[in-house]
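One structure below.
Here the complex is missing one protein chain, while the rest keep their positions.
Should a chain be cited, it is by its letter among A, B and C, assigned in written order, with residues numbered from 1 in that chain.
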Amino acid sequence: MAAFDFAPLIVLLPFAGFLVAVGAALTRPGVLPKGGALPGIAATVGSLLLSAWVALQVLAGDRAAETVYVWSAAPAAGVPELVFSLLLDPLAALMLLVVSLVALLVHVFSLGYMNDEGETGLPRYYAGLGLFTASMLGFVVAGNLLMAFVFFELVGLCSYLLIGFWFREPGPPSAAKKAFLVTRFGDYFFLVGLVGVFATFGTAAFAGPESFPVLAEAVLAGEASARTFGFEARTWFSVLGLLILGGVLGKSAQFPLHTWLPDAMEGPTPVSALIHAATMVAAGVYLVARVYGFYALLPTVLAVIALVGGFTALFAATMCVVKREIKQVLAYSTISQYGYMMLGLGAGGYVAATFHLLTHAMFKALLFLGAGSVIIAMHHDEDMWNMGGLREKMPVTYYTFLAGSLALAGIVPFSGFWSKDEVLYEALIHGLAGSPAVLVAYAMGLLAVLFTGFYTFRMVLLTFHGDPRTETARDPHGVGWSVKAPLVVLGVLATTAGALNAVPVHEVLGFPPEYLHDWLAHDGGQSAFAALTSEHYGELLKTQAGYASAEVSSVAAGLVSLALALVGAGAAVVLYRGPDPDPHTEKLGAARTVLYNNYYQDEYQAWLAESFVRPLARVLDGVDQGVVDGGVNAVSSVSLFSGRRLRYVQTGVVSNYAALLTLGLTALVVAAALVGGWFT
Amino acid sequence: MTTRPRLRLGSHLLPALAALALFCVAAALVLTSTFGASQGFPADANVVASIGRAMFGLGGGDVPGESFLVAFIAVALLLDAALDGSLLLAKREEDGAAVALLSDGGRRLVGRSGEEDDD
Amino acid sequence: MAVPPTYYLLLSVAVFCIGVAGVLIRQNALLFLMSVELMLNAANINFVYFSQFWGNVTGQTFSLFVIAIAAAEVAVGIGIVLVLYRNFDGVDVTQATTMRW
Partner (left out) sequence: MILAALMAVTAAAALVTFLVPDEYAGGAAAAFSALPLVGSLLLWAGFDGRGNALVDGEVAFETVSPWLTLGGYEVSWHVGLDGVSLPLVVLTAVLTTLAIVSAWSAIDERRSQFYGLVLFMETTLIGVFVSLDFLLWFVFWEAVLVPMYLLIGVWGGPRRKYAAIKFFVYTNVASLAMFIGFVALVLAAPVQTFDLPTVAAALRNEQISALLGLSPGALRTAAFAVMFVGFAVKVPVVPFHTWLPDAHVEAPSPVSVLLAGVLLKMGTYALLRYNFTMLPETAAALAVPIAAVAVLSVLYGAMLALAQEDLKRIVAYSSVSSMGYVILGLVAYTLYGVGGATFQMVAHGLISGLMFMAVGVIYHSTHTRMVGDMSGMADRMPVTTGILVAGAFGYMGLPLMAGFAGEFFVFVGSFASTTLPFAPVFTATAMFGIVVVAGYLLLAMQRTLFGPFRLDTDYEVQEAPLRDTVPLAVLLLCIVALGVAPDLLFGMIKDAVVPILQGGGL
């Protein structure tokens, strides 16, 4: 268990990096070389090595779920103890590797993107990155829902701080606010769900016999009882599941809470790569995968997840088609790809979704970093129509970017093809076997493949091909090794990661093995973790959610989606090749306007905030000042008014006082006499 | 101009009704009350000497009485204070010298009443 | 045959009420002082009579104190009248209403 003993260090190392950078920010500038980047790099290297060690240990069959810190002890029996615990299983180990690897690469890339560009406030930047890395790793190893929520919120904070890094401009602070607020809206539901889980099960642990998915399963099987607040057990669990899903929709930018992600591109590009593509946005999907044992019990919630995912995949992909800025294309594409993961989870494809999570982290981080490289070259101009012909000037960026694009578009044999194909395949087989909602979601996902192919190659062609359309593009700024090295690493991974789980190939050749399936399927001989395996999830899906599988060849399904991707890509090549492509999307007319304005999603949300909530607040303020406080002042004015009138009794004339005294005395004597009976 | 008192009748006399009412009530009380027999002083008693002894707390007077020495001293001080106080009140604020009443010969009083006539 | 107590008391009440009436009717501060003297002396009548009634000199001694205090009161009262005259140009007590309201 040696590696597991060091597991907390995976989280604490980047946190130490954060503390060092904060210290540097508070002391005089330049106290640390490279603005504090080096401690961060050292910490993420450490985290990556430890993660690898943990992964090896997991591979050897070890699992761990241990309490590391008691946050609030239980003083009496029957009261839940609130703890922080580690859960180290294959899923967590995989995600640890992904997060620490991308974090390391982004730290290195930042040397080129931030340091070489002469930014100020670098310690603040690296502090944010360090805190983010620590929080994200903490989220990944979280062993219960409370700890997951804690780090879920903390990554939101880091996202806020890093999006708003350039706080002196008006745009980034606004985008940061929006990002935090929209995800907070989702987190609200998550928090209600979390509190509800505590109230229902008395625990929020992910693993072990006392974990809430296991308890829920037992309750549904009639073997245990839980407090379901007067609802039928499955109904109540579905409510809880949907509430937790609210947080997922916010964090993973799913419809209708996706609007913050494109705005978040106001942040520095390495941040977009790390937070808004590869890791933080993945937190939502990861959370669903983490508690998949719970969701697999709830067919209604699964259908909702699948529909939301499929719809988001298509919906976001259509918007990518008309965007001008390279980062906007990538942002909507990220939303779309997370839609695929949600589709996969909702359709019962736990492994498929995890696989897509993994490959997407690689190729989308690659694409963002590639875009960052282009943006450096273009002197921070992001408009693709000002680019063109960068292929010759920056070959490393071009070829790695192309690899990422092929993966994104889903062209064989790049990694994205295998994972996206598997997601769609899972949706197809479960959809055909009597789950119409999943089938509809599948259809939307399939259609989105076409758009994905199109916008990906539109982006590649406009950026790198043709003739340079501006002076800047003719003479781009050079990029250094710190930019190229991460691109190469990610490029290799984006190209080859598909081999981890090449299902169609396996079906035909019986080779190579489905590594990822095997990785996630087994409990390593520890029955306490049997409830966290994909085998168990498959069982639950069959027995509890009623998912059956139709017999469809994965090769045929793969060919369909590949064909669609090629059609989309081909259309883009036809339209945008040549030295000076025309802006074809402008021919779409009104449709383009709608797409370019993101279906007016931002508008209605901004309307809700600006034209509904704030005026409502002002009206309430008026009511408060007028009615509530007015009531208070009215009470006081009654006494003031009556006092003002009554004071005229005090004439100031001595004779009047004397007369009153005399009359008063007389009256008193008479009264006393009458009561005392003196005159009888 | 010579003046003599005149009885002015009018509504300003109305407050006196209160005094009258008080008198009526008090008189009714007195008249309905019964008193015991008066004890009186002993025939040969030296009342004034007894008062003096009581006032200085010497005791031993012909007529019994209490000791009033402390009250006597207190009243003495009070008189003293009243005298000083009246002097202080009577002083003019500007020069600090005690001045007589109507030091301006009553001109201001006359002038003021003249103004009132104009109203 | 001694004079019955009722007579003394009626006299005292009458004197007191005349004093009260003076305070109520007149507006001249000096007449106020005189009326107050009447009231104090109404009390003195009672003191003196009841001293005799109980065969005890305390009442008589007290009436001496009352006279002394009346002197003090007049001294201060006249001082106030003086200030009243200075500030309000007259000794009419109904004029001095600056402190009301």
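Heads up, the rule we're going with is that a contact is a pair of C-beta atoms (placed from the backbone, for glycine too) under 8 Å apart; a residue touches a chain by one contact, two chains touch by 3 or more.
Bear in mind the structure is a predicted one, so any value in this text is a computation, not a measurement.
Among the chains in view, which touch the chain not shown?
A
Quick one: which of A:72, A:235 or A:553 touches the chain that's been left out?
Touches the omitted chain: A:72.
Out of A:191, A:347 or A:557, which residue would touch the omitted chain in the full complex?
In the full complex, the listed residue that touches the missing chain is A:191.
Pick out the residues on subunit A that sit against the missing chain.
Residue positions of subunit A that touch the missing chain: 26, 70-73, 75-76, 78-80, 146, 149-151, 153-154, 157, 164, 167-170, 172-174, 176-177, 180-181, 184-185, 188, 191-192, 195-196, 198-199, 202, 227, 229, 609, 613-614, 616-618, 620-621, 624, 628-629, 631-632, 636.
Convention: only the chains that are shown with their structure count from here on.
Select, from A-B and B-C, the pair of chains that is joined by more C-beta pairs in contact.
If we tally the C-beta pairs in contact for A-B and B-C, the bigger total goes to B-C.
Can you give the whole-Å distance between the Cα centres of subunit A and subunit B?
Measuring from centre to centre gives 95 Å for this pair.
What whole-number Å value describes the gap between the mean CA coordinates of subunit B and subunit C?
4
For subunit C, write out the residues touching at least two other chains, lowest number first.
Each of 20, 24-25 in subunit C touches at least two other chains.
Would you mind listing the residues of subunit B that make contact with two or more other chains?
Counting only residues that touch two or more other chains, subunit B contributes 15, 18-19, 22, 26.
Where on subunit A is subunit C touching in the complex?
647-648, 650-655, 658-659, 662
Okay, in this complex, where on subunit B does subunit A touch?
The touching residues are 15, 18-19, 21-22, 25-26, 28-29, 32.
Would you mind writing out the residues of subunit A in touch with subunit B in their complex?
655, 658-659, 662-663, 665-666, 669-670, 673, 678-679
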